[in-house]
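For this depiction, one protein chain was excluded, whereas all remaining protein chains were kept in their positions.
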């Protein structure tokens, strides 16, 4: 299937070995960003994926593109130009010490991109799925306009649209995020988002607390779907036992029904970034493959859990590996 | 005591920091192999150990020999020649992501060695113990013949013989392994092997399931010893809580009696490879030192557990450290 | 506030990636020492801190000073001269394998320093707090004399004095330590030390065992304070679940009252060294800031726990981070 | 323009920092091979390049493909299967110490590939240029047959054919190489090869020595072109001042005329491997771009010289950088 | 002596081992900037140096300050706030491959600093020398205004002023630079700048070409001093034999007299950045120490040459080392 994702690709700079930023004398560089991570994962699952963004006309922009191509993502619709590539510095936490992110993404080529940089007519030829996220809406007014244009163009062409709310408080405030998110949801078919998104951003009234968790969610997401015409809402419940040990499960609402992932997972973490993107990509793969929602949810959860054990933003777990994990095969040993 | 072990020494190439193979831009190189690991451990325990193999006449062969000598293993009976050194690529798993091994050991110097490469008359002068494993039987027909010759020559000279079944499904199928393993067992005094080996390879009928674990094992290994004249069978029970957290205990059968290690151990893992070899070497050291079976089993278990916390194939835990661990002394603190 | 700490600064050489010393081909170098670690932590909390020691007139001495200055510690009273900088080699343990320390600090510039190297008149101008430890007493006769002189000079000037008993069995025996520790305590206001210090070094009779832990401690430390005129005794209770997973709580005795930290903490460890120094610095900061004992104890415990997740000897956790940890805010997530 | 190159892609393992192989504890891994290097260079120059080979169905094969895609090379005609990826170990020499190569490429997937693995009908659709080399002929009988088939198929379709003689004495002897090289030359339009190739492999009589170098070459290559119908022969003259300092110039023969590069270059070397491939790619780019032979030769020489300053097998110098170098612009400074 | 320097401090990110930017997977991070480099060098020579800039209120700003403090530079007048720290990416060239710089310094805290961030009254207390450069003028209008204010305030207080023209074409064009440079020169006592600066920026007529180099310079700089009231002009002549091998000499004009450095130097380069700053700092140190111009020029040249052999932006060569180099003592051997 052909997929298009739109967003910013940043260079992530991480001091090695759980070093703090104030101690840093070297940084490991990878490239990532919510929608680029979804693109990489879907490309690995065998889809033809175009990642759309804007990158500067310098070696760092070229390096970013080489990185995408290494992951099998197609890059011909990436605009070049503008001032700089967005950066972020990640201090990896461990045990009880939280991770820290310093964004240095303002004034980036993508943040200052304009509508004319992207020819959706051409980009969407043959496309089956379009995916973007709330991060793109929060980057800049221009990025927000581009994302809205893109999702409308997709919708008009009958392309399935997917959107991950992904609210980032370091990017924008709730006041700014609310109208933007609300304005895009009417064009969204598949929405990734959680309890806090529904309550704080979409201002849906939280149901009475007498209900159990799944019940609460069903109420919330029923309203969400009813209000905006969204077809499916999918999210994870995450419990943080420590910075590097989490518990995760998955929940899906569709047409009045709630599904919980068959098993919740508790696991140690090598790299936390991209766990949500791997979840989204996992579900979208299942959807594109025509699997049922329950299988899709379990696959998405497995994809997300495995991502947490892989260094870098992108999920390098293959479909086969994820399915083996979901089926609980051979987890502990070395096959040799 | 003088020990001779026979097997293949491979170069192991591991991407650092839990990187996946598809991400690899560098590899850490160590040398290892089941019988070489046993040799290194016994040399560290103070025995005079000859490791017998064949390595190519190039710098990689020389590098492998330097590595053995660094570990105090004697190398004068290592034949040189042939095409290449065996390699394997190890992707180290973590948390819920399993480790992966890619063998690239076909056509190796040892796989294509011939009987004339080894003069057992000379090699076995003064030897007290000979050790090899099922890996050597599975490498090639030639390696199998050499191993059989060696164990027979050892047996004839009254040298204690030790054999670790170590079935590797990536090397050979059960159909091929069965007759080979069965043909060597009559020459074996001390056998390392587990439940699955007994049932699937030796085709011993599993006892009725009403019994407890130790009872099941006693039945199985009694038959094994009776059939092949083996004197002792020793194995571990391993429970994998995650890829990097295991639980381990030890079991020994000898002359109708079963012994369980005094305490089972649960521990985090730094490097899983060589855990079984450290166990075997631990027991063989106890045996060579004339310790009783129970002490030997506890020492073997301690050796194996500590090996899991040491990087590389070889166990670098000293006798003193293992004994302190078995006696549960000072585990948590830094002595300073 | 202005703080003066006195002690030895050593170069610490650690093989990376949990490598054993016998495997080492490279070492990571940091500088540390009990009182220098306290100095670094207090400087980070915003105090003006002078660290007093003696270092050789060579590039290694200069490198050590640059390291202190990088941490905001003031260095103008560091004497230069003597033979060498003290070193120690640290093998970092993991899981069930203990850490190892090899001290190579004999004959160091500080061990051979003399009274004339330090002009306390000048050093103590404007000082509010003086801190040293039992390590300094154990380094050499000369270091002991210097420490005694310093604490007496501090006391005479009405400067609050702080002392961490910090008994190191690799430095000196109990026989030697007892009179030295006993001779300094009469000049100490705030004492960091635990049960074993009180019983084994100070030879205070352990109270009858019918009491609970806090009761036992109250008895012991009441005697300690009564005998030596110490105002507060503070310590941690540490439980070692494995080499890299500990449980920690804090206890304080002052004027007949015992306080336990509000919550004990269980956590994984990145770097164990300096955990006690971070605890001391945390409490001293609270004291200098005029916080109450309970807040001080909780802050000290939080500082110590966070230090265990930071590489190197020095605690790089800021006051704000420690307070967020104590208040249990946002531990699990990435703020982004 | 569309280009197809055929050959083997190997994993190259190099100890860092000029370490010798016998000292190696880690290896840097890149992927390369004569024709793959030409492909990477031409892709960077903006051509659409298909690299054709066979790689195993494992993570190493996948890693190799990701590497090619990162370089913008297209990989859809790479067959998967067979036993292993070819490897070579490179010890980088320096000063007066020569570099060493240990090939471990026997039994590779490409060496054992068969005609059915490649559908030239499909591969050559729209192709303008086909390139392969003597290395491919030397790998195995099967590889030789595949290369011959490919070049004949190319020729039949009117595609320009390019061939680099690239004799490797560690792959095959002269006796074996002679008929193979001679059998392919009749299908070659552009031939990269030097004096020794002409004399030792093609057994062309060296002209009388009274002539100058260019004269000697003209005689030789005139015969070569006349005998085999080759249109152009291009080569470098290399003088080795030390292992890491060379002098290089370029020579071209075409239709009875000899051209020497405008300037010879003397330069320090960072990575020697791929210098010849960069030269070939440089010339082919000029040819595809319709530049004249002299400009092409100068560009090829510049490309080769710059490659020697870039780590890895592939030339990462852009057309713009090579042209600036040829025009001798701004070599010494930093533009900032 | 007390020195104040004003400018921007950037994080420099360099891929290791002469890797190209498009290959980069890790970066080495140091901090530097023209005036910060001068500050570091003068601090190492024993002066009390305040570096004045503005850095963001985040861990990267803190890391930058820690770095300055490690070099003994005083930081209490560094303003905190603004958006980001300036960055630059440095691709280190080698042999014939030039170095590349990608600036990412727009919108930095210093570029957007305002006059109110700096209290020159307080900063200049006791100062003997003020130094800034043309880079600061080129960063932004605000930075230019701050620099002008600062130099005027210095001048008013009778503080010696030093200015390095340091034209950077990637920062601003000649049109923009001309009036800015011309407006600051009337306040400058000591000016570092060369032939091109005088001709292209200051538009001084180049003297007739019949003269020798020193003669040409004397004419130029005489006009420069006459026009702007500058007391001394100092510059280097640099010849680039290759990217990593340069030849350097020094020239000084003062009161109608020209001095050439006693000896020109030819040398291999480890790190080119900061060579000019080391030169300036070397001369300023000589000036502050009351040495004569000739000794100062030779010391400056020696400082610059040694800097080229030291990794990072800052010159770590001590006065003693530079003097030994100037006196040509023991260059080749190891003292041991």
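As written, the chains take the letters A, B, C, D and E, and residue 1 is the first residue of each chain.
By definition in this document, a contact is a pair of C-beta atoms (placed from the backbone, for glycine too) under 8 Å apart; a residue touches a chain by one contact, two chains touch by 3 or more.
From a predicted model like this one, the values you see are computed outputs, not experimental measurements.
In the entire assembly, the chain absent from the figure touches the shown chains B, C, D, E.
When the missing chain is restored to the complex, the residue among D:28, D:244 or D:298 that touches it is D:244. The residue from C:47, C:84, C:232 or C:246 that touches the chain not shown here is C:84.
In the complete complex, the hidden chain is touched by one of C:17, C:100, C:247 or C:289, namely C:100. With the whole complex as reference, residues 13, 16, 20-30, 58-60, 62-63, 66, 83-84, 87, 89, 91, 100, 102, 104, 106-107 of subunit C touch the missing chain.
Taking the complete complex into account, residues 16, 265, 267-270, 305-306, 308-312, 316-317, 321, 325, 330-336 of subunit E touch the chain not shown.
Remark: the residues of subunit B touching the chain excluded from display are 66-67, 69-72.
Just so it is clear, only the chains that are shown with their structure count from here on.
Any chain touching subunit A that also touches subunit D appears here: B, E.
With centres taken as mean Cα positions, subunit D sits 63 Å from subunit C. Computed from the mean C-alpha positions, the centre of subunit A lies at a distance of 45 Å from the centre of subunit C. Shared interface positions of subunit B, i.e. residues touching 2 or more other chains, are given as 16, 20, 22-23, 25, 100. Pairwise chain contacts in this structure: A-B, A-C, A-D, A-E, B-C, B-D, C-E, D-E.
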